[in-house]
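Here is the structure we will look at, set down as structure tokens.
A single protein chain has been removed from this complex, and every other one stays in its place.
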């Protein structure tokens, strides 16, 4: 019965694909709604009830715009750019474990696209390829501003990838595996979640995820004031739509990965008790599947929270300047993440103690507090009389 | 900057707190086409050519409003009152044609101020509806002259109506 497994597997993959697209579509709507609510507005509410058809209207608009390719642009690369952006954005959700497993007869199919044992690295590799869509698009536009935007995007992504990777390494050291499913299973129990064992790593990872998604406060590749628009200045119609859409897919994927790596994925407190109770009352197949469903729902709850968080931050924090961005990446996050790795390793060697990195947090808080106390009171600024 | 300030995080958390408070605040938005607010007793809306108490048109086609109009939106053709028309027109000369081009009009109200006969007013309770066709733009006497069953009183305390639905005022015209 290999075929049944294959069918279920492909159904899971299709579902993952579809859900990714659906969530990304509605993220565009949610973004506008959240932005509106944070700014005391109401947001789109005309297309359909509560404006729920707005994404479709947007897509329709995008499709009917003139699809323009500049005369001096490199035609094929110009088309390839957004395709690559979309492709790489869609690829990474394949390895995320969305749930435990589905039992079907005597088979057990994990709710996951593919369970490679280098899952983290796979995600990392796909993310590092995301630059190409931007770079190729920016270069092929044959426009100085697009090129500058593309270069900015690429250098930002490369810089923050380093800190991103280093902050994951601490988790890998604790888990001893590169498989995302393994990492999730390792976090059973609320205080085993990696946010609690790796608070600093989490903050670094989150920051880098923002930078990798080109979201505010790191949305420097797009900029009207200096770059006329960014790497997609020359793009129009659905090619532009692809670029923008890829951003939302990336946001979904990074939310999923943050939830998986740091918030226990589909784990929730008292999961085993719930699972056992369900299995006892409904039988080992139905009960198990329902328990899996609950876990998946919990994971999606976490993902939605992080998508909301991405938007919340976007409409709160102004962007960094580019040199500030580079300083933050290279001079703050990378040293901190190296320190994080070293301390985690020390803690693990010393009696498998997982909470060692709290030391950094505590030291930083104490330092900040003493520093703030010792700092000279600032005089209120007086405006000189003219 | 102190270290705490340079760590950004406390400030970021503070900012997030502020924005999330706004998330749950009541929104001041007015859902415009469905909900309209009262725009005040001196709002300058739809033009109306007044009739006097006996229902006679007050306008005497003196042209002062057309002269005063900065947008040159008003044009008229004067005519002499015939015998037997005293019940229709108050003065001996009246406007046989009186047109306002609503695309030109800027609702400044200068016509109202210029009129020596208190004949033209800008209603405070009714807007000029949105038009989509060319022939809806020029308002003739049929749409400007006050209807006897729909008199406009400026200082009516009950007239605190919101500007009416565009479709409604179109049916008036």
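Letters A and B mark the chains as written, and numbering starts fresh at 1 in each.
Methods note: contacts are C-beta pairs under 8 Å (C-beta built on N, C-alpha and C of every residue); 3 or more make two chains touch, one makes a residue touch a chain.
Convention: contacts and distances are computed from a predicted model.
Colleague: Just by its UniProt name, which of "Phosphate-specific transport system accessory protein PhoU", "ABC transporter ATP-binding protein", "Cytochrome o ubiquinol oxidase subunit IV" or "NADH-quinone oxidoreductase subunit J" is the chain not shown in this complex?
Modeller: Options "Phosphate-specific transport system accessory protein PhoU", "ABC transporter ATP-binding protein", "Cytochrome o ubiquinol oxidase subunit IV" or "NADH-quinone oxidoreductase subunit J" considered; the missing chain's recorded name is "NADH-quinone oxidoreductase subunit J".
Colleague: Among the chains in view, which touch the chain not shown?
Modeller: Result: the unshown chain touches A.
Colleague: Which is it among A:62, A:147 or A:227 that touches the chain not included here?
Modeller: From the options A:62, A:147 or A:227, the contact with the absent chain belongs to A:147.
Colleague: Among A:26, A:98, A:124 or A:243, which one is in touch with the chain left out?
Modeller: Hidden-chain contact among the options goes to A:124.
Colleague: In the complete assembly, which of A:17, A:50, A:132 or A:268 touches the absent chain?
Modeller: Of the listed residues, the one touching the omitted chain is A:132.
Colleague: Looking at the whole complex, which of A:77, A:109 or A:274 touches the chain that is not displayed?
Modeller: Of the listed residues, the one touching the omitted chain is A:77.
Colleague: Considering the whole complex rather than only what is displayed, give the residues of chain A touching the chain that is not shown.
Modeller: Interface with the chain not displayed, on the chain A side: 74, 77, 116-118, 121-122, 124-125, 128-129, 131-132, 135-136, 139, 147, 150-151, 154-155, 158, 161, 178.
Convention: only the chains that are shown with their structure count from here on.
Colleague: Quick one: in the complex, what on chain A touches chain B?
Modeller: Contacts found on chain A: 34, 37-42, 45, 203, 312-313, 315-317, 364, 367-369, 371-372, 375.
Colleague: Under the definition above, what is the set of chain B residues touching chain A in their complex?
Modeller: That would be residues 2-5, 7, 9-10, 12, 15-16, 18-20, 22-23, 25, 27-29, 31 of chain B.
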